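Heads up, one of the protein chains got dropped from this complex, but the rest are sitting where they should.
For chain A:
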Amino acid sequence: MTALPVIGVPVKGSSLDGVGSLHSIRGIPVATVAINNGTNMGLLAVRILSTGQPHLVSAMDDYLQTVEKEVLGKV
């Protein structure tokens, strides 16, 4: 019912580990992320907005570098 990009997050129910929710999203395109992964939903929204707001591309680059640094810190 909208022409805007829609992001779907399959929420894990009491059965099937959320796989049911994952499979049910079909038809008109829904950008689906991993089961119960609200973080990636937010991050995907930022990536989508970056097509109109180029400064978000560099902000996302910074975020990715921080994530990398964090993991290397744990190493």
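Convention: a contact is a pair of C-beta atoms (placed from the backbone, for glycine too) under 8 Å apart; a residue touches a chain by one contact, two chains touch by 3 or more; residues count from 1.
Assume contacts and distances are computed from a predicted model.
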Looking at UniProt, which of "Phosphoribosylaminoimidazole carboxylase", "Golgi to ER traffic protein 2", "DNA primase large subunit" or "DNA-directed RNA polymerase subunit beta" names the chain that isn't shown? "Phosphoribosylaminoimidazole carboxylase"
Hidden partner chain, residues of chain A it touches: 3-7, 22, 25-35, 37, 39-41, 43-44, 47-58, 60-61, 63-64, 67
